[in-house]
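The structure under discussion is supplied below as C-alpha cells; questions concerning it will follow.
With one protein chain withheld, the remaining protein chains of the complex are depicted in position.
What follows is chain A.
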Amino acid sequence: MAERSFKKEVEKLRIGDGGTFEGEGILAVTKGLLQAGVAYVGGYQGSPISHLMDVFADADPLLKELGVHFETSASEATAAAMLAASVNYPLRGAVAWKSVVGTNVASDALSNVASGGVTGGALVIVGEDYGEGSSIMQERTHAFAMKSQMWLLDPRPNLTSIVDMVEKGFELSEASNTPVMLELRVRACHVTGKFTAKDNVRPAMTVADAANNPNRDTDRIVLPPANFLHEVEKIEKRWPAAVNFVRDRRLNERFGPAAGDVGIIVQGGLFNTLNRALELIGLSDAEGNAQVPIYCLNVTYPLVPEEVTAFCRGKSAVLIVEEGQPEFIEHELNTMLRKADLQTRIIGKDVLPRAGEYSGAVLRDGVAKFLRAWAPDIAPPEAALPTPNVTPSEIPQRPAGFCTGCPERPIFTAMKLVERELGPSHVSADIGCHLFSILPPFNIGNTTMGYGLGPAGASAFRPEGKRAIAIMGDGGFWHNGLTSGIGNAVFNKDDTVTLIVDNGYSAATGGQDILSSRATNPVRTTNHPIERAVRGVGADWVRTIDRTYDIERMRDTLKEALTTETKGPKVIVASSECMLNRQRREKPIKARAMKEGKRVVRERFGVDPDTCTGDHSCIRLSGCPSLTIKPNPDPLRRDPIAHVDNSCVGCGLCGEASHAAVLCPSFYRASIVSNPSGWDRFKDRVRGALIGWMQRRMDVARAARAF
C-alpha cells in the first residue's frame, strides 16, 4: 500500500467530456493518457512521478473496464522494454520514471525502441528531478533525447498545456514512428490546477488483441542489416516527419508582440517563471501579455529551423532561456542562424548561470542583464534587494533524515558501535532512505553509485584484513541488486559484507509494494523473502535479523560478518517494517480498539531530567526527531538535556542503544495500558499500595534532611 491513498483521485479519472478535472499536474497526465486511448502503462516510482504510479495502482477496476494494462515495472529498463508492444502494433503505450536516473537505467531498451521505431504512439513521461528538492545528480534528459533521436516535449506548466501535450505526444510519435519523451519538472508534477476533461477512450486495439494476432517485421529488429537502415530512416524520414508535425500542428507557441528588436526563446516548462520575471521588471502581466516577443518551445527537440529563423530574423539579439548544461539548444540555435546567414546574436549562458535551477530571481536578473546590453530603453533600473539580516551560520541546516522510529536508524547505530570496536570500514552506500546515513549524526558511507548498486560499488575491494561493507535497500535489491550485487559477488567470490535493509516497501519513493513486501496485495504477489532469493543465487553466509531494533544482535552479527573466516560474500538481511507505513496501518486499528474498550498498550520513551547530564551521546547514536533537547531544569547546569517528545512511537532504539553503548541510566520506557484488565488493575493496586507506602516513608526521611 502506498504512502498516499488515491481513491479520491481515481474517481476523478472517470470525469467525462466537459467536466472539470482539478488536481496535481502528474495526475492530470494520468487522465490525459486515458483520454488519448492508451492501451498499456508501466513505469517505476520515484519523485516526482510516484503519484502517477500510485494512482494507476489504485485505479485497477477502471483500467480493467477500459481494457488498459498497467504494470508496476521492476525497473525503468523493464518499463522501457515494455514499449516493444508499440513496435509492431498500433498500441499507444506510456511509461514513466524519475529522470535522469531512470532514463539511465532504461537507456538500453530506449535505444532499441528508438532505433527500430514504433507504429503505435510511445510516450515516455520523465519527471525531471533538477533543482531545489532534487535528490540526484544534476543532468539533463535532453542529452538522451538527442543521442537516441527521441522527441522531447517540455510543455508550459499548466494542466491544460500538459494534458494537451500528452495527446499531441502520441500523435507526434505515430506521425514520426518515434518514441516521444514528455518532460515535467518537479514543481510541474505537483502544481495544482484544472482543465476541461474529455471522455476516456477505450484503446482501438488492446494488448490482448495484439497478443492474439501476432505480427512480425524483421526490419524493426535491431540487428544487421536493419540497424543501419534505422539510422538512415531516422534522418531521412522520421526527423523531417517530426519537424513537419511540430510546425503544422503549432506545438510551439508565440507570445507578445509580433516584432521587436530583441526576443526571447524559452523552454516551455520555464515559461511561467519567465513571465513572472518579466512581470517583475514591468514587461508583462498576470495573463502573460509580454511586451517582448517570446517563442515558447513546447518541443525542445527537434527544433523547427524555419520557425527559429523566422523568429530571429530582424532582431539584433535573442535570449535563449535554457536550464541546465550543456546548453544544447543554444548551440543548435547558433548553428541554425549561421546556416541561414542571420546576424542575430544568440545570448544564453552569457547572462544566465551555466548551472543550477532557473528560479524567478535568476531569470529576473538574467533578463535584466540581457535587456541592459541589447535593449537599454526597456531595461529595468539596477536594483538590489536588501541583504538578509540573518546569516547562514545562524540558521541551522535541516536536511531530510530518518523518520521517528525508523527501523533503519538502529542498523546504523549498530554500525557506529562496530566502528568503535573495529575501526572504520569502507562503506558503499546505495539509493534509498538508508542513504541518510551519510549525514550527521551517523556520517556513514563513502560512495553511492546508483540504485541497487551498493554491493557492486564495493566489488573492487579485495580485502586483506578489512572487509568493505555495502548497503542496499529492498527496493534496490529487486530493481537490480540481486544480480548486479549479490550474483556478482557470489560469482566473483567477493569477500565483502552486504547489508540489505528490508523495510517491506519501496519506502523512499512513497511506500509502494515490492516482491518481498509482507502485506498482501490484491493485484500483485508479495511475500517473497529476500533471503530465499539471495540463497537462490548461491550466497551461503546469510543472516536475517527480523528486528532491527535489537542493536546487540545487529552489532554482533555485523561483527561476525566482518571477522568470520568464511570466504565469499556475507549477506545480512535486516528486516523491520517502515515505521511511516506501520503507523499508518496500526494507528487507526489501535484507536478503534481503544474506543471499543479493548486492552491496548502504548509504549514510549522518556528521559529523566535529573539524571541526564547533557552530553547527548544518545543523540549522536540516533538522530531521531523525537529525541531532542530542552533547557536544563537544573539551576546549576547549563547544557540542554536530552528529551523525548510526544511524537515518540516507542520503537525501542533509545533503550537498546543505551544498553549496547553503555550510555546512561536516564532513559525509561513507559508502557501505558488503556482499558486495563481486571488482573492488570489488581496488580497495579497491590503494587501501588506497597510502593506508595515506601515512597511516603522515604519522603519523610528526606524531609528530615531537607534544606
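Following the convention adopted for this analysis, a residue touches a chain if its C-beta (ideal position, glycine included) is under 8 Å from a C-beta of that chain, and two chains touch if they have at least 3 such contacts; residues count from 1.
Here is the rule we go by: contacts and distances are computed from a predicted model.
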> Which name from "Nucleoside ABC transporter membrane protein", "Branched-chain amino acid transport system permease protein", "DNA-binding NarL/FixJ family response regulator" or "Indolepyruvate ferredoxin oxidoreductase beta subunit" does UniProt give the chain that's left off?
Replying inline: "Indolepyruvate ferredoxin oxidoreductase beta subunit"
> Which residue, A:Ile235, A:Ile589 or A:Met698, contacts the hidden chain when the whole complex is considered?
Replying inline: A:Met698
> For the chain left off this view, which of A:Pro224, A:Pro376 or A:Pro392 is in contact with it?
Replying inline: A:Pro392
> For the chain left off this view, which of A:Asn88, A:Ser111, A:Ser316 or A:Ser359 is in contact with it?
Replying inline: A:Ser359
> Given the full complex, what residues of chain A touch the hidden partner chain?
Replying inline: 46-48, 50, 132-135, 157-158, 186-188, 190-193, 271-273, 275-277, 279-280, 282, 286-288, 359-361, 364, 385-386, 388-392, 394-404, 433, 436, 439-441, 508-510, 604, 606, 608, 610-611, 613-617, 619-620, 623, 625, 627-629, 631, 633, 635-640, 646, 654-656, 658-665, 667-674, 676, 680-681, 684, 687, 690-692, 694-696, 698-699, 702, 705-707
